[in-house]
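Questions regarding the structure given below will be posed in turn.
Here the complex is missing a single protein chain, while all its other protein chains stay put.
Naming follows writing order (A, B and C), and every chain is counted from residue 1.
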Amino acid sequence: KEMMVREALNSALDEEMSADPKVFLMGEEVGEYQGAYKITKGLLEKYGPDRVLDTPITEAGFTGIGVGAAYHGLRPIVEFMTFNFSMQAIDHIINSAAKTNYMSAGQISVPIVFRGPNGAAAGVGAQHSQCYAAWYAHVPGLKVLSPYSAEDARGLLKAAIRDPDPVVFLENELLYGESFPVSAEVLDSSFCLPIGKAKIEREGKHVTITAFSKMVGYALKAAEILSKEGISAEVINLRSIRPLDRATINASVRKTNRLVTVEEGFPQHGVGAEICMSVVEESFEYLDAPVERISGADVPMPYAANLERLAVPQVEDIVRAAKRACYRSVPMAATA
Amino acid sequence: KEMMVREALNSALDEEMSADPKVFLMGEEVGEYQGAYKITKGLLEKYGPDRVLDTPITEAGFTGIGVGAAYHGLRPIVEFMTFNFSMQAIDHIINSAAKTNYMSAGQISVPIVFRGPNGAAAGVGAQHSQCYAAWYAHVPGLKVLSPYSAEDARGLLKAAIRDPDPVVFLENELLYGESFPVSAEVLDSSFCLPIGKAKIEREGKHVTITAFSKMVGYALKAAEILSKEGISAEVINLRSIRPLDRATINASVRKTNRLVTVEEGFPQHGVGAEICMSVVEESFEYLDAPVERISGADVPMPYAANLERLAVPQVEDIVRAAKRACYRSVPMAATA
Amino acid sequence: FSSDQTLTIETSVPFTGHKIEPPSRSVDTSPAELLSFFRDMSLMRRMEIAADSLYKAKLIRGFCHLYDGQEAAAVGMEAAITKKDSIITAYRDHCTFLARGGTLVEAFAELMGRRNGCSDGKGGSMHFYKKDARFYGGHGIVGAQVPLGCGVAFAHKYLKEGAVTFALYGDGAANQGQLFEALNISALWDLPVILICENNHYGMGTAEWRAAKSPAYYKRGDYVPGLKVDGMDVLAVKQACKFAKEHALANGPIILEMDTYRYHGHSMSDPGSTYRTRDEISGVRQERDPIERVRKLILAHELATASELKDTEKEVRKEVDDAIAQAKESPMPDPSELFTNVYVKGFGVESFGADRKEVKAVLP
Partner (left out) sequence: FSSDQTLTIETSVPFTGHKIEPPSRSVDTSPAELLSFFRDMSLMRRMEIAADSLYKAKLIRGFCHLYDGQEAAAVGMEAAITKKDSIITAYRDHCTFLARGGTLVEAFAELMGRRNGCSDGKGGSMHFYKKDARFYGGHGIVGAQVPLGCGVAFAHKYLKEGAVTFALYGDGAANQGQLFEALNISALWDLPVILICENNHYGMGTAEWRAAKSPAYYKRGDYVPGLKVDGMDVLAVKQACKFAKEHALANGPIILEMDTYRYHGHSMSDPGSTYRTRDEISGVRQERDPIERVRKLILAHELATASELKDTEKEVRKEVDDAIAQAKESPMPDPSELFTNVYVKGFGVESFGADRKEVKAVLP
C-alpha cells in the first residue's frame, strides 16, 4: 500500500488528537482553510474549534500562547505556515520552550510540537527557502526531527506529539505530495518511531551517505547510479537531527571508511559539519578519505530556475562526491 | 600603552561617528544612561540626540527601523543590550538585512552593524548566556566578527562600521573591563583590521588551537602551560567567523598536523564543527590526530557557580585536549 | 475641454477620521489625470491577468500574488506624491513597481526569472525594487516591511529631505506586533511615515474579523491618528495621501485604512472562493470596481467616448503582450550570478556551490 506524506502527517495528527484530549492544534489557516498545504484537512470538522484554532498572522503571540499552554500541561501542536516565519517566534522556541525544564529544575516541562514546512520549496525566493535544521539542533532542550518518507512522517510526528519535551518538526513542502509504500505496521495507530535513531535506508559497503528530508530521496537515487558503477553506498536517513544518532553514523563509517554528507541548508555550521566532526571525534582512524560535504550553496536562494537549481544539491553532486571519496572521480574541475 | 576593550569600542564608535555623518547609533539605554555596559559613554553628549537614539524595549521595531534606514543609505549601528534579545529581531537581521542585496540584485545594500555582548557572562542564567556566533555565521549575506583584545575591538569595529554590508559584531561582557597593550598604530584613527582574516596570536609547531572572543585568552593561557611541558601550541584568534579564514587555519594545521577548536557556545553545528570540516576538506592528509573540540557543555546555562564553571571551557580543558592531540595525555577518564 | 482644466469631484463616501479632522470630500483633478488613471489602472489590471496566464503556463513559478481589484490604491497614492517620497510594500508588489515607473518588461522578466527582470531574475514575484524611484520592495515577511518603512522615513528625516515614506500592509498584517512597536517609535520620534493598511478584508483565507478583535484598522494606532478611505476610489486615495503626507511631515505618523478588495485568490494556489461567496466578489466588481468608477466619471464628464476608452484598453493589452514577448526573449541569468550580490564587498573570499569541490567562486 502507498501513502502520501501529506496523508501520513494528517493521519498522525488525527490519531494523536483522538488518543489524547490534551493535544490541540493551532496556527495560521489550519482550520477553516484546511491548512495552507492541507496537512490539517478535516481536523476542524472532526475536533471542533476548541481544539483546532485558526490564529492571526502573529507568530510571536500565538507561539508564546502555545508554549504557555504547554506549561500548564496541554500538548499543543503549533503549525508554522513555513519555518521561515518561526523566526518571528524563535525567542519563545528557544528561551521559553527549550530552556524552561532546565531552569525550573524539572518543575515546568514543555510538551509541545512546532511543525511546518522547512527549507527550499520551488521558486519561492530567498525569504521563503531557508533550512532551520542546523539552527534548532544547535540548542539543547530541543529535539529536532525531519522526516523523509510517509513512514517517517507518521512515526516521527506521533513520537513528537507523545514526547514530553519541545520538538521542532521540520517537514518539506515538496515531499507532501510524494507517495511511499507503507506496511500494515506503519498504518497501525500504535505505530511510533524512536526519537534519536537514524534509519539505514540502503545498506552498502563502500561509502556512507547521510541525508535528511528530501535529500534522502536524492541520496537513494545517487546510490542507485553509483551501484551501476560498482560503488555500494550506504544511505543513512538521519530522521533525528537532535539527538543526532552518532552511533549509527559512526558504525556505518567504520564499515565503509568513507563519508558524504548531504543537506539542503547553508553549509557553514551545518548538519554536515557536525556529522564530520562526530566521525572525526569517534572514528578518525577509520576514515580513508576526506569527508565530502554536499550542501545548499552558500548564497541566499535565488528565484531564477537555473540559479535555484545550482543553489541546492542535485543527484549528480552526490554521485560525484561519492566517487571522489572512493577515489574514482575525474580530476577536480577548475575554480569558477 | 594599555587600553580596555570598553575604551577600544567606545573610541571606535566615536571616531567613525566623527568621520561619517551618516553613522548613527541606536538601542536601549545607549544615550542618557550611557549604555547598559557603558560602551556608548559620552556619545550622546558629543553627537546629540539625532545621532544617538534611545529606543523603547522593542527589538523587532527598532531593528527594522535601523535596517530601513540602511536601505536609504544611512549607516546605523544597532546595539542589542545583549545578543540574547536579538532573537526578537532576528527576522530583520536575516530576512531584511542579510538577503536584500541579493534579492534586489545589488540595488539595495544594507550597511548596518548589529553589536552587543554575546555569549556567557557570569551568573546570568540560561536565557542570558547564549552564544550566537554559529547561528549568524550560518547565514550568507551576513559578516560576523568577534573581537578578543582591545586591538581587535577597535580595528574590527571600525572595519564593521565602514563595511557596506550587514555585520554582526559579537562582543563579550567579561572582556569589557580587560586591558590589553596597544601600539601607536592601533590608536591611530585610521586604524582598521581586515574582515575575514584571522590573527595568529602565538606561533607554535605542535598543535593548532583556534578560538575567538574570550576563549582566545584561555587558549593563550593553555599554550603557556603547554609550553612548559614541551608542547608548542599555535593559537589562532579567528576574529572573523564569517567569512572564516580557512586559509590561515589550514596553513597552520598543515604545519602542526594537530587541531583543537575552542568555543563557548553549544557544540552541535558550532564553530568547532565547521573548522574541523574545513580542515578535513582541505588538509585531511595532514591531520595526525583526531580534531579535538572544546565547547560549551550541551546544556542550557545553569546558574549555580559550580555548574556554570562546568558548562563553559576552562583552561585545563584546552590543555588536556591539546595533550591528547599530541598523544601526551593521561588515559581518558571514565564516563560520568 | 482642456486636459488640465480643474475638475472637482466628490469622493464616493466621506472619510472617517480617528483623532484627526478628515479632509474634504471634494477632490481636484483634471481630464488628463482621470484619463491617465484609467490607463494606468487598466494596464495594471491587464498585467495581473496576464501574470495569471503565465503562471498557469508554468512560466512563473512559486508564489505569485496579484493586485487586481486594488489598483486604485497604488495609482491614487502615486498621484499624491513624488519620486522623492519612498514606498515599501509586501509581496503583492507588481503594480506598485509599475506605478513607481518600472516597466512591464522588467516586471514580466522578473516574474519569469530572466536576466532583464527588475531584480535580474534573482528576486522573483515578491521582491521587486526600484531604488531610483525609492521603491524599497517587495517584502515577503508579513508585517516586517512596516518597521523597514519607518526606518526609511527615519533616513528621510535624518537627511532633511522633506520626503515621506508610505509603508503598506494588509489587514492580516495589521495585527503584527512589530507594527505597534514601530508605530510607537515613529510617534516618539515624529517620523514622516504613513502606514497604509490595504484592507482587502481577507488575510489569505481569514476574514478580517476572525483575525482582529478590532478590524477598524484606521483606529488601531490608538494614540496615532487615522483615516478611513474608500480604497476603490482613486480620487479618495489621492486626497487622503496628499493629506497624510502633509500631516506626516508636520506631525509624524498617521494610518490610512484603504477599504479595498482583491479579485484573485490570495496567491495562485488559492482559488479564492472557499472563504467568500461568488456573490460577494461579483458585487464588488459591479458596484465598486476602481476602473469602472473612473470610466463612468470620464463618460459623465464627456472627457472621452466609450469607444476611445475601449481603444485605450486595446492599447494596454497590446503593450502587455509586447512586453511579455520581450521578456520571454530575455535569457536566464548567467550561472555566475549565483555568487554575485551576496555582499557588496566580498573581500575575495571563496564562496561555495552545492559541491564545493566542483563549484566555487571568489567573491568580488
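To be clear about the criterion, a contact is a pair of C-beta atoms (placed from the backbone, for glycine too) under 8 Å apart; a residue touches a chain by one contact, two chains touch by 3 or more.
Fair warning: this is a prediction, and the values are worked out from it, not measured in the lab.
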| item | value |
| --- | --- |
| From A:Glu29, A:Asp91 or A:Glu151, residue that would touch the chain that is not displayed | A:Asp91 |
| Residue, one of A:Val5, A:Met103 or A:Val280, that touches the chain absent here | A:Met103 |
| Touching residues on chain A - with respect to the absent chain | 24, 50, 53, 55-56, 58, 60-74, 91-92, 95-96, 100-109, 111, 140-141, 143, 163-165, 194-196, 243, 246, 281 |
| Chain B residues that touch the omitted chain in the full complex | 28-29, 32-33, 36, 54, 56-58, 60-61, 84-85, 88, 121-128, 267, 292-300, 302-307, 310-314, 317, 320-321, 324, 332-333, 335-336 |
| Residue numbers in chain C that touch the chain omitted from display | 175-181, 184, 187-188, 210-214, 219-220, 222-224 |
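In this section, only the chains that are shown with their structure count from here on.
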| item | value |
| --- | --- |
| Chain A and chain B, separation of their C-alpha mean positions in angstrom | 29 |
| Two or more partner chains touched - positions in chain A | 60, 84, 88, 125-127, 293, 298-300, 302 |
| For chain C, residues contacting two or more additional chains | 119, 121-123, 127, 139-141, 177, 337, 342, 351, 356-357 |
